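Every protein chain of the complex appears in place save one, which is left out.
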Amino acid sequence: MSKVQIMTGNQAAAVGATLSGVQVVAAYPITPQSQLAEIMSQQIEGGKLRAEYVRVESEHSAMTVCISASTVGARVFTATSANGLLYMHEQLHWAAGARLPIVMCCVNRGVGAPWTIFNDQQDSLSQRDTGWLQIYCRNNQEILDTVIQAYRIAEKVYVPVMVCFDGFVLSHTMMPVDIPDAGAVRKFLPPYKPHTILSPEDPRNINPVLFPGRRENTEGVLCDGYMEMRYKLFAALDGARDVIIETDDAFAEVFGRRHGGMLWEYMTEDADVILTGIGSIASEATVAADMLREEGVKAGVVGIRVFRPFPKEDVRRALRKAQAIVTFEKAVSYGYEGGLCSDLKAALYGTEVKAPVHGCIAGLGGRDVKARELAEAVKASLADIEDGRTEKTLWLNCFTG
Amino acid sequence: MPANLFKVNEKEYILPGSRACQGCGLSLAYRYMLKALRENTIVTLPACCLCVLQGMYPSTPVLVPALNNSFASTAASASGLVAGLQALDRSDITVVAMAGDGGTFDMGIQALSGAAERETDFIYVCYDNEGYMNTGTQRSSATPLGALTTTTPILTKQQQKKDFIKIVEAHDIPYLATVSPAYPIDLYDKFVKAKKIKGTRYIHIYAPCPPGWTYPPKDTVKMGRLAVETGVAVLFEVEDGKFRLTGRSKTLAERGNRLPVINYVEKQGRFRKMNIEQLNQLQAWVNRKWDEYMKRTEQD
Partner (left out) sequence: MSKRDDSISAMCTPAIGEAGKTGDWRSSRPVIDHSKCIPSLKKKAACFLCWLYCPEGVVKANIPVEIDLEYCKGCGVCAEECPPKAITMVREGTADE
């Protein structure tokens, strides 16, 4: 039986991990993730979850514990934010390269220097090329559901999944959340079958040095070189799209909720201008779209749920009728523009979608982003687009001199 | 022949044709370590000489399962293995984390300290060849005073070696021992003992390195022996806080016939630029450490 409870995003994530039957948890507290690390301790010490909790001395070690425990065949969970995620960076590559289905929550926060404890998405966006799947949530229900979905996806494609949600905006905000039935979750999520063999009965040396070229083993079987291994990871992320969509569909069938697969849309059908963003800023954009429509601007929203693999087919379809596209991003690639803006342009290049894309940077380090400001920014962008000026990135609600 | 040779497990766990250098001290130590720990063991290791010995894809010469991980993560990797095996009801398996002095004294210290404080049930093995040998003999905090390395190429290392074993001991772990491949039976016995103890165990291998220390490969055992004979390396164990000299170091203490460090230093090319002052400083350092051990022998 499912039941509705009022909870924060961190609580929702912990409930998701608990329902997923994780066997090893390793986490190092960092604001705004700390509450999540604390709840997992409570679940385990209180006997609500039969798992090992490794109270590591760093985030680097947290991910290392997950890597090793996952290699022996345990379902693992961790969570972090901001500089904690940056400290894990080396191990993020390692986890993906070793093809381990680790699920981690990234409670999004801006990175130092200078310090901020507040929300933006520079932390996870800057981990774009580590080989992890990245799924962004827009409310606490989606956080809980996505953690469960993430294990099913990860364990099918053998790629780790980062479930990202905005710090404070979601992590510390109470919302009603429907808790799925534990038995139904167990059925939805079959036990983890590792592809790795780390057992004294069949000794292997895992993740050794690889030659640039391919090499035969003693049975004359031609084995991969480093580059083939990289290709397999690339192909796995490419193929993950179908699994993500299938998982969201299967989830909807059992639990009656879907979260959009790769992306979600709001009033895009007849929209001339489409606002896009990742996570809670995209939710805010729906309010802005309503305001714009009241003023006669036909606006819609495309919320990017999965950033890696990038939903290229999906954005081409969702944006096919757009006359103008405005991206709102809580992260930036210094020296160019927002990463989503770049990826979107690249996905549309050479297709029949010719709409100009204009990028806005917003809400860095917890700077307030109100729907009204988003709506005003869209109008400013449309004026720029009219004048053929789409190159300049707009810094929303920011004193730029 | 030493009668106790027969008690050693006859099985070899490293197949012939490994990638280790000729006369590798680590290779010899690893051979006896695996004999002592036997099949039901998982080793985790960082990028280091051992990673080379473990072989390149798709083959390995080693008959014990091993997991490679990044440089700073060896002991944390052991924590993950222990937790994972516990969750899967396989805690009968001995988990071993093994790294060089670079992966232990320097980059791995945080993870090791964390795992030891958590009383993780594993054996940590540091094979100390006194430098970053795998990357071409650069200085580490385990490199002795006066040694040439490729990052102290002209002036030699200006500082004494870090007394890392003291740092480990400060974690109050149930078992700590030092060994040398020049004394394989002593090494074997200590690993057999460590395997039976629960909690964090630490074993320090003084691993002579022919290319890094610049001596002919044939002298590996001799160099290991000279390290002990001069007191540069001291063989001991600390069991539940009780200190005990073992083997040759115990005999040296009883007979008082420790050799001067010059006998050790003069045989290695890495010390060829060492001046008299440095030699005296190194001798004084060795004497001070030796006196500390003697005092503990009397006390315990």
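Residue numbering begins at 1 within each chain, and the chains themselves are lettered A and B in the order written.
The rule we apply is simple: contacts are C-beta pairs under 8 Å (C-beta built on N, C-alpha and C of every residue); 3 or more make two chains touch, one makes a residue touch a chain.
Treat the numbers as computed from the prediction; the structure is a model and nothing was measured.
If you put the hidden chain back, the residue from B:193, B:222, B:250 or B:267 that touches it is B:222. Considering the complete assembly, chain A touches the hidden chain via residues 97-99, 158, 195-197, 203-208, 210, 216-218, 220-224, 229, 232, 236. By the touch rule set out above, chain B reaches the unshown chain at residues 1, 5-6, 12, 14-20, 22-25, 27-28, 31, 54-63, 181, 184, 210, 216-222.
Criterion: only the chains that are shown with their structure count from here on.
Centres computed as Cα averages put chain A at a distance of 43 Å from chain B.
Note for the complex: chain B touches chain A at residues 39-42, 44, 51-52, 54-60, 62-70, 72-73, 76-81, 83-88, 90, 93, 110-111, 113-114, 117-118.
Contacts from chain A toward chain B in the complex involve residues 23-24, 26, 51-52, 54-58, 60-61, 64-74, 76, 90-91, 94, 197-200, 202-211, 215-218, 221, 223-224.
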